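Every protein chain of the complex appears in place save one, which is left out.
Presenting chain A:
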Amino acid sequence: MERRNFFKITSLAGGGLLLSTYLPLACTTTKESAFDWEPNFFIRIGSDNTVTFICSQSELGQGTSTGLAMVAADELGASMDTLKIEFGQGSAERYGNLQDTGGSNGLRIVWSSLREAMATTRELLIAAAAQKWQIDTDECYCEDGFIHRKNDEEKLAFGDVLDIASTLSAPREIKLKEFGDFKYIGKPIKGPKTRMAVNGTTPYSINMKLPNMLYAAIERCPVWKGSLSSFDASEALKVPGVVEVLEVEPTEVQATDYRGGVRPGVAVLATSTWAAFEGKKALKIEWEMGINGLKSSQDVQKELEDDYKTNSKANVDLQNATALFEGGRKVFSAAYDSPHQANACMEPLNATAYHRGHKVEVWAGTQSPQLTRDRIAELTELPLAAITVNNQPSGGAFGRRYFCDYVEEAVILSEKVRVPVKVTWSREDTFLTSKYHPICKDYWQASLDTNNFPTAIKYRGSISRPGGYRCYPYSVPIAFYDYLKYKDDWLLPRASWRSVYAHPWGLGMECFMDELAHNAQEDPLQFRIKLLENAKIVEQKALPWVGDDFYPEKLKNTLEMVAEKSNWGKKSEGIYQGVSAISYNTSYCSMVADISMTNNQVKVHKVTAVIDCGLAVNPSQVKAQIEGSILWGLSATLKDAITVEHGHVQQSNYDTYDLMRISDAPEIDVHIVESTDTPSGTGEVGVPGVAPAVLNAVYAATGKRIRQLPIRSSLLQSTDS
């Protein structure tokens, strides 16, 4: 039967999806003998009663698929116990342009449209059942995957009414359920995702195997913007299992830097991953290192410092912040350094592509199925309709999988050999030749009143301002200064990294607030609360970039709660505390770190966090996101960083780029603020506050102010406060 779109989903200028019912007939398909009803692109109901939720957003481990499935099941009246989950292919036609997952947006952006679609489906099922029973629709309700008759035992399975439901017109008005009617939302439900992970059966793209598929490994140019001079494949071709050795031509980084940026390389195609890796080791390659071959991390740092000296013009000045620095006021300044970082997702980057000449299909764990699809169409010069992007669950992504260079590589190779090709990055590749969170140096200045409280702030971030994120420190007027624009030929190419620029922004802002508090001889936590007491709601829509409004009351509430939960100020001998407070999109998170110091080594004993993320759809997952964010932040604070010598990254595996391990992990205590506001993101708001909370605790313990990451014991020896 012909596929028809029941709902037309249009993205609105202000964000959000418009779901209009523009065809009277629902879409039905006959697959083999079973009859499937797809009233919209989120759900498929089979005559055998299988209810399949099609998750439009990417599952990266943050639990979006479970959270959205819970929303769908609740609004529809389906059962989570039997609900199946599939992932939607990248498609703007189906999901509007809001499918790509970044900035912790998964739940936030489909919340309303998903609920409307499910409520409509529910009403159609009820109408169909009512017709069958010849009663009024008011007499029926959906629950647990059945349509029930009120005050009666009788019920019909969804599958029993599809013949009628699929012929009905959508109701003109739909009613969304009240919060009190939800059965799953708000509960710590585990979805199929958890079961698969426990059984080891999650279908990551690294597991892909297709008939005739070749396994590829690529030796990439070790210096960004270098080029391939020559290579000798003779030894590689002798390795058992190696089938072919091919050059990979680089692709330019595009204006939006999520696209392109494939490095020049030499690919070994083989009959197993291991044979490809072995063949790669046997390659002999001459590279032309280019200008970056002479540069190291310190050169970039110096570039940032020099640029600060010569180029300092306010480009956004909110509430006349600059003027508030005039008239001989006291000024307090500090600068904070953070290094290049790697995402180091546990599943190394990989993608499988099959280029058949007239069409291309790829399988990849990606945060950006739509952007990737567009990019492949551009790269192969095929129409968008010829490109299929199957979005697999990712073994961690954290921003890196928004960038599609690793998918491009598989497409480039499959185009040459016309069989399916799976490119697997070795762990070394993911450290040595990837894309990275950029090195930053952020300058903060405050003009002070007679009580040493800030009246205005000047902020000069490096490389970028904190984008669309909340960037209004405690509602104090702020001027943003010109920053050094990220350039494609920089020492290392850029990738997003969990919380992106909110990490350097949060590091600076929350350490700076601490410095200001001490300067004003105030308790750092109370100082923040005092600032927020006088703060106004800031409508960020007025800012020159899209942001969410800032509600000081919410941030203040998380601070007050964290003070209580962490026993702020009442710690035992030898334990020191540091605090931070972050807002990111429409979420708020305050945290307190408890540390001790031995021989200039920092030990983090406990982190207490309070998060306001609107309605917590799945509290267990919300807590998991904050726990994970805290460990992420601690790795960046206490463990390793990416450094570059003569263009070459110095860290190649987990021995030189260590992460927090179980013995390092502190006790973590997360509290969620009760709220019925629209759910906001949780994946990133927990990251930016971690480093400052720890650094502020280090100051409390030692009186030494560390302004750079990661903390090294040498810094503690040499730094004077």
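Here is the rule we use: a residue touches a chain if its C-beta (ideal position, glycine included) is under 8 Å from a C-beta of that chain, and two chains touch if they have at least 3 such contacts; residues count from 1.
The definition used in the following text is that contacts and distances are computed from a predicted model.
According to its UniProt record, the chain left out of view corresponds to "(2Fe-2S)-binding protein" among "Chemotaxis protein", "Oxidoreductase", "Sarcosine oxidase subunit gamma family protein" or "(2Fe-2S)-binding protein".
Only one of A:V198, A:L294 or A:V331 touches the absent chain when the whole complex is considered: A:V198.
Contact with the chain not shown here comes from a single listed residue; of A:V161, A:I285 or A:I668, that residue is A:I668. Contact with the undisplayed chain is limited, among A:R149, A:R329 or A:R427, to A:R427.
Touch with the chain that is not drawn comes from one residue among A:S79, A:N653, A:S675 or A:T702, which is A:N653. Within the set A:S629, A:Q651 or A:N696, the residue that contacts the chain not displayed is A:S629. Here one chain is not drawn; of A:S112, A:N207, A:N600 or A:T702, the residue touching it is A:N207. Interface with the hidden chain, as seen from chain A, comprises residues 60-63, 188, 190, 193-202, 204, 206-207, 209, 215, 240-241, 272-274, 277, 344-348, 393-398, 424, 426-427, 620-621, 624, 627-632, 653-655, 659-663, 665, 667-668.
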